[in-house]
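What you see is the complex with one protein chain gone and the rest in place.
First chain written, first letter: the chains are A, B, C, D, E, F and G, and each begins at residue 1.
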Amino acid sequence: MHMYTMLPFFTIALGVASIAAAYYVVKIKDLVYASVMLDVLASIIASMLALIGYGIVAAFQVLIYVGAAVMFIIITISMIGARGKETKEPFLGFITGTFLSIAIIIIVMGGGLFKLYARPGYVSPSQAAAGLLSHYFPVIVLIIIAQAATIVEAISISKRGEKK
Amino acid sequence: MTFAYSPLVLSANALFVVPLVILALLFAVIYILRWILKASYDIEKKEPYKKIPFESSNPPRGVGKARVPFQYFGYLIMFLTVEPAVVILTFIATSPHTLTFKSILFYVIMVVIFTPLLAYAAHESKRIKEWILG
Amino acid sequence: MMALDTLTGAVVMVVSSVIMGIGAYGVASSRSLFRQVLSIEVIFNGLLLLVLSLLSFNAIAATYFGILIISSVAAEIIVVVAIIVAYLRSTGSLSSDELEEERA
Amino acid sequence: MPAKVSQKKNPKRNPLGKVFAGNIGALAVGLKYFFDPNRITLLYPHEYIKLNKGYRGFIVLIKEKCISCSSCARICPAAAMRMLSVKVYNEKLKKYMIKKYPVINYNRCIFCGLCVDVCPTEALYHVPYHDIVYENMNDMILSLEDFQKEPENIEFKEGIPVKYYFDERRGLVKTPYMEELEKRNEKEEKNQKVEGEGEKGAS
Amino acid sequence: MGSDNKEKKEERLNLLYGDLDTVAKMAKESLIKGKIAKMVDWATSFSLWPVHLMTSCCGCEIGAAWGPRFDNERFGSLPWVSPRQTNLIIVEGTITKKMACTLRIVWEQMPYPKFAIAMGSCALDGGIFYNSYNIVRPWQVIPIDIYIPGCPPRPEAVARSIIELQKMLKNKSLASKWILESKREDKKYIIPKEDLCGWRGEKVDLTTRYD
Amino acid sequence: MISLQDMIKEALGNNIIKIEDNKGYIDVVVPLEKLKESAIKVKQLGFDHVKSVTAVDYIQKKQFMVTYHISSYLNEELSRHVLGLSTFIDRDNPHIPSLATIWTSAEFQEREVYEFFGIIFDGHPDLRLLLLTPVVAALKPLRKDFVVKEDSINIEVDYAAYNATKWW
Amino acid sequence: MNPCYYACYIVYKVIVYDIIFYPPVYQFLIIPGLITAIIIAIFIIWFERKAAAYVQMRYGPWEIAPKIGGATQLLADLTRYAMQEIITPQTVDTLQYLLAPIVMVVLALLPLEAVPLTSVKPYFPIPSGYSLLVAVAFTTLSPLFITMMGWASNNKFSITGSVRESFMITSYELISVLGLLTAAAMTRSYDLVKIVNLQMSGKWLGLINPIALFVVFIAVLMSTSGFPFEIPESESELVAGPFTEYSGLLYGLNMGGAYIRRWVFSILITLVFLGGWAPYRPTPGVITGYLIPSLIVSLKAVVIMGIMSFLRSVYGRYRLDQALGIAWEILIPLALLAFGIGLAEAYFGII
Partner (left out) sequence: MEAGTASSGSGIHLPGMEIAKASKNRYEVMIGPAHPGSGHMRIFVEVDGDIMVKVDPDIGFVHRTMEKLAEGREWIQNIPLFERIAILDACNITLPYVRAVEKLLGIEAPERARYLRTLLCEINRVASHLYGMGIFGVFLGHSTLYMWAFGDREVFIDLAERLTGARLTHTYPVFGGVRRDIPDDFPEDARKATRYMRKRLNEYAKIFLNNPNIRSRLENVGVLTKNQAAELGLVGPNIRASGIRYDVRLNEPYEAYGDVDFEIPVFEEGDSLARAWARVEEVRQSLNIIDQVVTWLEKHPRENFMHEKFWKTAPKLYKDVYEGKISYSPKYRIKLMPIFASLKVPPGKSFARVEAGRGEIVYYVESNGDIFPYRVRVVSPSFRNVIAFKYVMPGHRLMDLPAIYGSFDYFPPAFDR
């Protein structure tokens, strides 16, 4: 049996898991656990990415997104105590959600976009890095600068400052 | 090799099947132990303080899930901004030997950009009086 | 081979669109700022999956895209959370209703 | 010579020296003791400290010496010692007399030794051991008979006696307490002999 | 009406828990017997971790007893910080009325099987403070296994008490029996007579949370 | 070089009811109304901390005596001496102005006297129980009318009837 | 051929190749995995107590087995823990409270699935050319659950402890990522097999770039609350930090958890900086190609853990802000420097 025969089954299993995780993100009452579920969702997405051929992106997703960004949210929520009223408007939400997903499904399926997917070839990290370095050098420098700017921005926004 | 050794199955086993099985086993063990080793019900009734949260063995006051230290939030921000940059840097560094000079250049640019900003951020984060929430 | 890929693609895309739908549900239904942020993150995850599966014809470009977008989303999260913290500090609440009231 | 005041300051170090010299010094001391452990541990049940004669351990009464003066009970700060009225047959007067003897309650005794020091006839004395534990509180209230017996010395049975002496380089150093050991060996030999003879006699 | 319901509920709970208790007991019995019971006793006897509850000046000698010269860690016993992870409580001297409540709470918050040692004459019958108006005897608050006389007892005596407890554990197989029976049957269960610090009447609000 | 006693006499003037050289300290008795005033004056002399706040219950005279033992740290000459600033107050209505506002070091000690004697320090910033639980503090334990019983030294029983469990 | 013999052969093959030496199982469960980790944790905790006892002029655990210096002490502790009641206080979120430590342990072991322990191709559990990146990524997952433990316990000490833990995460994670990935800069590859093979010649990366090794070492101490940085569980003001409410086997898991994480990091350090299975060269075959190199790696990792444990007897603990300050003002610049040195070395062809 060739290994790729198994691909759709894995995808389906992971898909179901990810949908469940996404559902819990929206549903769990305690916001900390909700964000932990977001972490789980992001890791499942990462493994799906790995499955469809983007190993490097998956590693990045785990390293940056799961390991840092969502962690940041969780820590912040657990520090702030996750207060705040949660007035639900399930009807509006339901309509919006259903509409969005159906619209996308129609576009993707109806437009035959799903046929676009073909398993990408193996991208070795050094090859990708070389490409990034030789073709997109200004872009990454720009991104670094943007990141650096974010530090100042975020710190000046979130600190209390002199006023009482 | 056998079917089990094909890369996809290997990774699926490694990442999901084996850890999940272990997790389930451990959980079952813990759950059974928790049930088996329970004190009898009438003793639990006589010990009202057994199941309250430990607070230096005082009758507890107030709740746990409240607002807690916020003072070092600046470090958190620094962490999250620097991490992607650093990961990109290390990623860049794996480029072939021919591009080493360019990656050193990138490294230098990054250090030059980040050092003053990080110094500023660390300085700000240290002034803990400014980070009190509320 | 081809058919298998197509099947996979279809599954991935459907899943991602459903995830995005759930995220949209979360954004629209809740008034809690942090919940909205979480839901937006759910949408982002779905989107990432969708876009990358669509871009599969050019694997290297897709990889670049993925890396860069993940980094910038991290930056975006900081700013959003920082704003929420500042907002919490000034109003003492985390509900987006009051945000609207303030605007009005 | 009266005391003098000496003005001092926290020892200062430059930052580099602080980091390097401090860490290296600490690690060096740690490693020194790791490779040359200066152990002062008493392996308790296998060894025990042979306490000096003056140690204020459990108290024993010599009934013959007691003159029933009650000083010990009066001075006892914890009211651990009390006078018990006992009928004693007086040989001279040929009749029963009421006499008071002290009894002790180890539940309360704080081993201050005041009773021993105050007794005008040295009718009380300390035994130099102090490591007995009880499962029952009533066992610690001695009767007059028990008070006259020295309490059972368990450590003696289980371990060998050691002595600590002071050393300039190593502080306390323990050595087996030879005299005591020899004494014990002699006793054992005697016992064996006696037993052996007894066996012989029996056979 | 409400109280009726409560009682009924309690009764039902009692019934349910009674059943569950018997089932759990059967499970325990099938699990813990023979070698395993022995193993449990052995392990417990060499892992008596006293909880860090300094009640009075006997604490000095506890410090010495776990210090290098008398090193009770040789017996595998390690003073530990939180009662949830310990199984031995050493009452180090006087228990005042203010402290009694703490002692009881610590005792209750320790998981089974657990043991107690009373150290110092204060913990036995008050010692020099026998007539003080502010002390309680610890054996009125928790069940004590071993008493150490002395004020303060020598560290050897503390070591001796641990050795005795180890012997008791092995000879009477206290730990495994305790696990089997869900309670100590050789000791009377003690509920303090006095309302130590209002702890029985006190209502604790633990449900409030920030939403 | 004037002696300390003269110095205090000079400073307090006619506030003093009695001044005597006790064993180890100089005892100054002032009337209740002048306590605070004298305390401020004494502090200006350089006595900067309170060593002990004591109350004594004279149950026959129906009086409490409250004594502040004060001394100095910063003035080395004064630090050799201890001054007792005492006052007598009524036993039935024990009120006294608090000196914790003058000497911070008296704060906890006054709280302690409060709980043991029931003496109320007016103007104390934080007059709460310090050592005792409310139940015990209600007994006002250090007053003389609260008596603790000492055990007698005799067991008045025959030896035959001696019962160990009867001890406590 | 005898069919019985054949069946036996098949069974043997299945057991050896598909169960014991099946890479995911082997690496997760057997040699660097759970079982070894537990054994090592037991040994290391014992060693830690014993080493501290040596420095502290005493014996440490001894009475339980005097002949071997009380080495079975931790077995007794483990059994005792396992047989104690597991108390779930009223206020905890029960499911998360029970689940968090288990998930923590399982996730802590996950990086072991990503690393190859041999250069023989079939025995890579996750065959990929960027195994170092993946392993490093996985190490960032488990600390989250320590934070969650505190949150689920709903106890003041736990929550304060878990917040401290999360701040510690921010300080060490970057250092460990940067330090470990310095190897990528030096060898121009994320492939651990390649990295180890490069070190076969004796040029261990830890010797060429000791700053990186030092930095990672400190980061590991931070991540596992090793001694100068034992801040989340600092017992003198937060009783046991996030683990305060845990009793019985759950606490045993927690206590082991930190050591397991330290173990995993030690394996990574060994592979990246200390030459992995060098100087041994794996050859095809289960024993010679898989068992022996993994044993060599484990041995080296044990030494690292021993050194880390020794520090307990020399240092106290830093304050939280001091630890953060050290991380951001000293270690991260050092790590960047080490990275630069690595790049330069690669540029000048020292590697």
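Heads up, the rule we're going with is that a residue touches a chain if its C-beta (ideal position, glycine included) is under 8 Å from a C-beta of that chain, and two chains touch if they have at least 3 such contacts.
What you see is a predicted model, and the numbers here were worked out from it, not measured in a lab.
Chemist: Kindly state which of the options G:38, G:55, G:168 or G:215 is in contact with the chain not pictured.
Modeler: For the chain that is not drawn, the touching residue is G:55.
Chemist: Sort through E:75, E:112 or E:129 and give me the one touching the missing partner chain.
Modeler: Of the listed residues, the one touching the omitted chain is E:129.
Chemist: Can you list where chain F touches the absent chain?
Modeler: Chain F touches the chain not shown through residues 22-25, 27, 40, 48-52, 54, 56-57, 67, 69, 73-74, 76, 79-80, 82, 84, 100-109, 116, 125-126, 130-133, 141-142, 146-148, 150.
Chemist: Need a quick check: the contact residues on chain D for the chain that isn't drawn.
Modeler: Considering the whole complex, chain D reaches the absent chain at 1-11, 13, 18-19, 21-23, 25-26, 28-30, 40, 52-56, 69, 71, 74-77, 110-114, 117-122, 125-127, 164-172.
Chemist: Given the full complex, what residues of chain E touch the hidden partner chain?
Modeler: 51-57, 59-61, 63-64, 67-69, 81, 83, 94, 96, 98-99, 102, 105-106, 122, 128-129, 131-135, 151-152, 154
In the analysis below, only the chains that are shown with their structure count from here on.
Chemist: Show me the overlap between the contact partners of chain B and those of chain G.
Modeler: Of all the chains present, those in contact with both chain B and chain G are A, E.
Chemist: Count the C-beta pairs in contact for D-E and for B-E, then report the pair with the higher count.
Modeler: Contact tally favours D-E.
Chemist: Once you find the CA centre of chain D and the CA centre of chain G, what distance in Å lies between them?
Modeler: 49
Chemist: How far is the middle of chain A from the middle of chain G, if each middle is the mean of its Cα atoms, in Å?
Modeler: That pair's centroid distance is 28 Å.
Chemist: Round to the nearest whole Å and give the separation of the Cα centres of chain E and chain G.
Modeler: 36
Chemist: Out of chain A, which residues touch more than one other chain, so two or more?
Modeler: Answer for chain A, listing residues that touch two or more other chains: 4, 7, 56, 60, 63-64, 67-69, 72, 75-76, 78-86, 125-126, 128, 132, 140, 143, 147, 150, 154-155, 158, 160.
Chemist: For chain G, what residues touch not just one other chain but two or more?
Modeler: Only 53, 56-59, 62, 83-87, 90-91, 151, 159, 163, 166-167, 170, 173, 177, 188-190, 239, 244-245, 248 qualify.
Chemist: Considering the complex alone, what residue numbers of chain A touch chain C?
Modeler: 4-5, 7-8, 11-12, 15, 18-19, 22-23, 25-26, 31, 34-35, 38, 41-42, 45, 48-49, 52-54, 56-57, 60-61, 64-65, 68-70, 72-73, 76-77, 80, 82-90, 92-102, 104-105, 108-109, 113-121, 123, 127-128, 131-132, 136, 139-140, 143, 146-147, 150, 153-155, 157-158, 160
Chemist: In the complex, go through chain F and note every residue touching chain E.
Modeler: Against chain E, chain F makes touches at 132-133, 135-136, 139, 141, 146, 148-151, 167-168.
Chemist: Using the touch definition from the top, list the residues of chain A that touch chain B in their complex.
Modeler: Touching chain B from chain A are residues 1-4, 6-7, 10, 47, 50-51, 56, 60, 63-64, 67-69, 72, 75-76, 78-82, 125-126, 128-130, 132-134, 137, 140-141, 143-145, 147-148, 150-152, 154-155, 158-162.
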